[in-house]
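Apart from one protein chain that is not included, each protein chain of the complex appears where it belongs.
Note that the chains are named A and B in the order they appear, and that numbering of residues resets to 1 at the start of each chain.
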Amino acid sequence: MAAEAAKDLSIQELEKEGQWWWIAEKKRSRRLDYLRKAVWKKGALGGNYAPGIKVDLEMPTLFTNMYNWWKYDPPMLRRAKALAHVLDNIGIFITDQAQLVGYFGSMPNTIAWRLDGASIVNEELYNEPGIMPEPEEESLKKVAELNSYWSGNTAVDKLARVLDPEDAVKFLSGAIGWGAPTSAYGYSGKDYEYIFAGRRGFLDIIEEIDANIEGAEDRTMGMPGPDILPLYERLQNWDAMKLILEAAIRYAGRYARLARTIAENFETDPKRKEELIRLAESCETVPAHAPQTFQQSLQYDHFIQIICRLEAHEGAWPARPDYYHWPMYDKDVNIEKNITGEEAMDLVGEFMIRAYEVGGFGPRWAREGLQGITGTWVWTLGGVNQDGSDACNDLTLAFLKAARLVRVSNPTFGFRWHPKVSDKIMREVFECIRHGLGYPSIRNDPLLIQNSMHWHGHPLEEARTWVHQACMSPCPTTKHGVQPMRMASATANCAKMVEYALHNGYDHVVQMQMGPRTGDARKYTDFEQLFSAWVQQMEWIMNTLVRTVNLGRFKDPEFYGRPFLSATYERAVESGLDAVSPVGERGNCWVTFFTWVENADSLAAVKKLVFDEKKYTMTQLMDALEANWEGCEKMRLDFVNGAPKWGNDDDYVDDLMIRCLREVARHSREMKCPCGNSWPALPENVSGNIHYASIVGALPNGRRLGDALYDGGISPGPGLDKNGPSAVLKSCGKIDHVGDGRAFLLNQRLSPTQMAGEKGYQLWKAYMRTWADLGLDHVQFNMVSDETLRAAQKDPEKYQEVIVRVAGYSAHFVDISRKTQDNIIQRTIQGI
Amino acid sequence: MATECKECKSFFPMNENPEKGDCVQRVVDPRQAYYKARPVDAGADASKCGTFSKK
Partner (left out) sequence: MKCTECGFEAPVQNFRYLYNARIDASISLRQCPQCQARLAVDELAGEATQKVGDGEAPWGKSAGIEGLAEDNAS
């Protein structure tokens, strides 16, 4: 619907039409409307950046200059000095009407380039026409200079030199998984308990560091012995932490100065002048001191997130804003009534917008796997307090309401459901889903707390602090629970397990012997031979990925180093070790399982049609697969429709799914992370199902090379769940969501018509009761009609704001590729 | 004598050290309007600056 036409319709009429984006425009404040429309979208459209987006060369230049200057310093101190130089000198800006500040590029339309992470990423810059700042020739020259400096010196380059060469080649082949085993990319959890619950400002932390330095110096001047030897390195690390905290305070001070300069010299509106003075006071208070107001609380959080992103390419945003900002919200809105609910709503909405505008440069393969957005900012809402009581509050409601007003695709929310959540909150959760946002995803809080204790041994109170570390995986925000690095870089392209089991470990797509030689499938005479090969290939893929990531984590303080992150971690401040060091962390790893369900469906098809019914021979099947099913359409359809498929409550295939998962769980316990803990599996996909479409060969579930894979986690294949929503839930409920893995993603599509009004809410609530009763840990919904989505394909300009749930994240529908769009539309719409 | 940043309308000295300051400029891009700042020395050469505007 065009903007002009929408303006003439009432909110009721627009609701009837499901035109939620126009409703948002009508309902939100003028400030939020301006700020929302002011954002330069950084998510790639399909694979390309939007016109006007430019890579920022200021940070890379400033960082490199100072990094080179301090070449004889130890890793953490060297990086601290380079980052401090960036904080002191990078261009900053304050957008009109903004009350929160902080961005990691020097202008609003820029994307940051993390150049010390991997040369293979740096080289991708040359393949991106249009993103070089003008004059292009000069920028390209600068990029070449920087690349020449970093070539061979990035974190991944250094790691590649110590990895086993065979592991390195296979890990980097792109066939069996993705991710970079370094803290330069990925994400870090934040020690919110230390910073926010502990009410510490950076000056408080500096005081703690000074005391530690003093204590250590006393010892290094005292009795000689092996116990004092590690202290020399730690003293330098503490210096680095202190140095970067001081720089962060100065960085905030620069914003304060700019806000005052604008207020005193340019601004004529007295109300805006007042806001700018308040903004200046905010930046003079935080991060130096603990926040005193709601605005300062949000600003403090945002500064920490932005500086972490200046230090490393953070692809996720683990946060729990309704929990950690609640004390200041309660004080300002409810107790002291310093601001109104509407004013607080402006701040909450802008807080989301400030995160939405964040975007860094990513190579094409990463952008294809995460279409439409630049990272998975899944913020956690709801849940319980550490004593087990309901943690939902007015701020939970405010975030859920703000989401419908600003309608951003990033951040999204994961809602920690538990039986004590009030009906009032559940209605707001449902409204977000009904408005087509695709979020919050719903998480089963009691079950996931149990799961955290089972797999990683988190004590109960620690487990109850959990946030989404990325899309799905729960991770605590405590001293020993918080995780500093994307250990999920062991992300497996699981469809290769069955593919390699059928092809003797050979990969016909990348044309390389990848897995072990487990036998010629043409000679298999019973299903157990195939299954045994599958187990070996599964273990090989997991081992290869985990070995690489373990080594990356272990060597990271030497090859990369996170001074700022360390300065915000209690355990690092206390020990003087890099936050990424495994020492002091309990361990919270998981292997992300992309393209998982294809295994169960493929194995079931072979078992039934080849070994049980003997309708086809293994030779016929292998011939068809090698021909990519070309010329075998009748047989292909038989493998799709004549064999049971996951998600229909059919024990034949469901039992196989459980059998596979139990083998994985067994092996997850055998592998250990650098902290000595387990590596459970977590099936989910982002848009890896599209990225891997051209990497996974033909499979016995009827899929050809080139076809999208299933949409992920434990979601049934699109359109293959033919027995309705209860059958899907029953199949998924056969999985032990505590012992079989870390978490299990489930996508479901519901009908906007059926979900309308009070009746729709009651139907959904009953569905959610079944979901909880069956013990599932996750579900997320798309609730946009085929009609709207097809119209958006036809006329994308008119449907710029339609949002869909892709997998563990949401995206604007028009920003994702046609293949992904078609894949989403083909998901079954369940009548509940 | 070369033109220096401190002579420019965009230069705002720091209270604690007037020899250093911010170059503050108004920018209106296709999506938003904002003020940007970047640190400069008061005595920096501004003769080649395309946005220099004498106080």
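Miscellaneous remarks
One rule holds for everything that comes next: a contact is a pair of C-beta atoms (placed from the backbone, for glycine too) under 8 Å apart; a residue touches a chain by one contact, two chains touch by 3 or more.
These numbers come from a predicted model, not from an experiment.
Note that the undisplayed chain, when the full complex is considered, contacts A. Considering the whole complex, the residue from A:Gln513, A:Asn641 or A:Gln762 that touches the absent chain is A:Asn641.
Considering the full assembly, A:Lys819 is the residue among A:Arg114, A:Arg200 or A:Lys819 that touches the omitted chain. When the omitted chain is restored, the residue from A:Glu274, A:Glu461, A:Glu633 or A:Glu670 that touches it is A:Glu633. Although one chain is not drawn, its touching partners on chain A can still be listed: residues 628, 630-631, 633-634, 636-637, 640-641, 649, 693, 701-708, 717-727, 730, 749, 751, 754, 786, 790-795, 819, 822-823, 825-832.
Keep in mind that, in the parts below, only the chains that are shown with their structure count from here on.
Between the Cα centres of chain A and chain B there is a gap of 39 Å. Interface of chain A with chain B (complex): residues 34, 37-40, 52, 88-96, 106-109, 254, 257-258, 261-262, 265-266. Contact residues on chain B toward chain A in their complex (touch as defined above): 12, 14, 22, 24, 26-27, 29-39.
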